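One protein chain is absent from this view; the other protein chains keep their places.
Labels run A and B following the written order; every chain starts at residue 1.
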Amino acid sequence: MARRAQPLSPAAGYGAAALVAALILGTLAAVAFNAETGRGLSAADWAAVRFTLIQASLSALFSVALAVPVARSLARRRFKGRSVLITLLGAPFILPVIVAILGLLAVFGRAGWVSEALALFGLEPLSIYGLHGVVLAHVFFNLPLATRLILQGWQEIPAERFRLAAQLGAGPRAMWQLLEAPMLARVVPGALAVVFAICLSSFAVALTLGGGPRATTIELAIFQAFSFDFDLGRAALLSGLQLVLTALAATLALRTPVGEGFGSGLDRMLRRWDGQNTFAQSLDTFWIVFAGLFLLLPLLAVVLSGLPGVLSLPATVWSAAFASVLVASASTLILLALALPMALAAAQGRPLPMEIAGLLGLAASPLVIGTGLFILIYPVASPFALALPVTALVNAVMALPFALRILVPACRDVVARHRKLALTLDMRGWPFLRRVVLPRLRAQIGFAAGLAAALSMGDLGVIALFADPEVATLPLQVYRLMGAYQMQAAAGAALLLLVLSMGAFWILDRGGRWHAEA
Amino acid sequence: MKYSVFAAGLLGASAALAETPELTVYTYDSFVSDWGPGPAVEAAFEEVCGCDLKLVGAGDGAALLARIKLEGDRSDADVVLGLDTNLTAAARDSGLFAPHSVTADYDLPIAWGDDTFVPYDWGYFAFVHNADAAVPGDFKALAASDTKIVIQDPRSSTPGLGLLMWVKAAYGDEAPAIWDGLSDNIVTVTKGWSEAYGMFLEGEADMVLSYTTSPAYHLIAEEDASKSAASFAEGHYMQVEVAGKLAASDQPELADQFLQFMVSDAFQSIIPTTNWMYPAVTPAGGLPKGFETLITPEKSLLLPADEAAAVRDAALDEWRGALSR
Partner (left out) sequence: MLKLDRTRIKNGGFTLTADLQIPRGARVAVIGPSGAGKSTLIEAIAGFLPLTSGRVLWEGEDLTDRLPGKRPVAMLFQDGNLFPHLTAAQNVGLGLNPNLRLSDAEHARVQEALTRVGLKGMDSRKPAALSGGQQSRVALARVLVQARDILLLDEPFAALGPALKTEMLDLVSELATETGATLLMVSHDPGDARRIAEQVILVAEGAAHAPQATAELLDNPPPALKAYLG
């Protein structure tokens, strides 16, 4: 029996997924095969696994639970500066960890703004350190991402459906049942899985905000196995465990069928008629102000501490900035080359393997990927010479799950809507891609590319393992400056990094929405 | 005819280029940074060696050793610079290092007799605080006070490991009780020195684990006398940073020459104001102005390399146990 005809061959997608899997599992295998001794997992390692699971689950739950009302408010309000706010809300996600920690502490720390305000009333300073601190920090990092993913779900409900709902006089409950709940059922599991996977491989944030060795995560245990014990076998074992946990979480979250979606619309201007009463308006205002303050205040702290240093940055910072822009550009291209075929294959067939392949990239320990690549590259080429390309590749793989979350639902809708028409017109392969997929997915591709560029710009990634003194990306340079007591220059460089990341994100994200209603 | 002369010239030139020997030294990142000793060391050594000195940064000290172990016999490195006494036992056990032939009159607070590793600088771990703050004089007083400190994780940071050894060397079997007492003073534990020091400068804690020489940086580079190091009655644990020659080096003579250069004035005079540590051999010109203001511990603590390696895992378990409660 002939297979169901599809406008695009899924082969490229399966190829890309295989490549990603090979990179992650191949590097893991390379590390495992280099292991000499190994003492297996200790009780402390299992404690790390337990803590990692708890903090990642809580972080995912809180991030997504808060993201739903914030996204809902942003979806039904139009106000001046809304798109700037949405762009800015993405900033915490792309900050280098060390900068974000200092920004968070400037607001929530013992000597932070909140504690100072409390002191005015004679109250004790805030204690941020502990499990709640870890969750707070992870919500700070991931609330923007979860909000964007869920907001996108709202934006994918065609204007016609809102018109219909308005016509039916649907109140809040009916809106919820008719449109919002089914959309959330589609979007929320994926958002949970992504945030969970991100938090699973957290290390410095969890340790610092967790207040001590109680907050040891698997990634820290991997780090310890590597550089403290030089026990590659244990490092590989822990990294494998991390991958299995992610795959399990992804299977749990994503195995539920995604439902029918909302069908097609005619690209009409989106107008909303619901939520016009005072209560709904104040509720939305509350959530927008809450998210704005929570996310932007630490950012403001980063900007304020960076301003004095930004005008007198050393030349190496500028060359590092140039390297970062290069890496980010390459990384974005690689990401799109991997993510688009994978998303299209997922949209035309079984999505789960693609989603899992994508999430593995996120859960894989950068340390293990980096070391594995080092072991693989070392016999044939100088790892130093390949520092930037390898960083671009690894950063692209890390951004893959986000890109898939963004692209797969939209690809599914495009294929469902236009498959038959395209097939009767013999639009297959490139013409379908160019004339249908790319124009229909402009907004999603722009968003994914912007996210990838910004992430790659801000991520330390594997470059620390490979870089020689002449080659540094901006995040690495920030660390190097701090390590040399150059705190002011480091703060200035961090501000530059923030501006570059946000700029890259804004350009690509706006580019995708050109001529389209945001 | 002309062509062959030209060709010969070209060949000669490239041969001459190839004859310039290259010495590859792996070190930690901050050594090679613009503010570290790297640039000055490279210029000074290349002046005397007729060679090309290539300094390669590879993370921190622990990552450096991991890197060398991964590369094994095939490594391009001729010399590894930047291990400390917590790592030398493991480094020696790898069998990748060769004995050195360096002789020097070290100005270390302890006797140095290692035949494989050559020390190039040293320092004391200490808690750094704002000069105007009242601070405790030993660990027990610290534990009894409500002074807040930020420390680094021994699993991911050199000072963190140094503190672990400090408490162990000073208190032995009593160490768990000390950690127990300190647990409510510790604001948090960070991955590396930079996070902790940054947090301290932001006012997040009263003291941060660093070096006795840290105030010298603020004083000399920033003309800021507001930072001091607290002197602890138990004595202070030392960090001695060393370099070693790899057995598989294809430039063994040059490597020896570098190690000998390392303990000479030319190298040693660079160290204090770039690496912010004490030089292993005090240069003829003495220490830079400002170093005389630093505290000098009455007692220097340092576990011998083998002992340090032997007690490390147990000390880590004690630390984790006390701070996880």
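Everything below uses one rule, namely that a residue touches a chain if its C-beta (ideal position, glycine included) is under 8 Å from a C-beta of that chain, and two chains touch if they have at least 3 such contacts.
None of these values were measured; they are calculated from a predicted model.
Within the full complex, the chain left out of the display contacts the shown chains A. Among the residues A:Arg50, A:Arg350 or A:Lys420, only A:Lys420 touches the chain that is left out of the figure. Among the residues A:Phe402, A:Phe432 or A:Tyr485, only A:Phe432 touches the chain that is left out of the figure.
In the full complex, chain A contacts the hidden chain through residues 1-5, 264-268, 417-418, 420-428, 430-432, 434-436, 439-440.
Definition applied: only the chains that are shown with their structure count from here on.
Distance from the chain A centre to the chain B centre is 36 Å, each centre being the mean of its Cα atoms.
Within the complex formed with chain A, the residues of chain B that make contact are 29-30, 32-36, 38, 55-60, 62-63, 65-66, 69-71, 74, 76, 90, 148, 153-156, 183, 186-195, 197-199, 201-205, 214, 217-218, 221, 276, 317, 319-320, 323-324. Those residues of chain A that touch chain B in the shared complex are 34, 44, 47, 98, 101-102, 105-106, 109-111, 129, 203-204, 207-214, 216, 220, 223-224, 226-228, 230, 314, 316, 371, 374-375, 378-379, 382, 384, 464-465, 467-469, 479-487.
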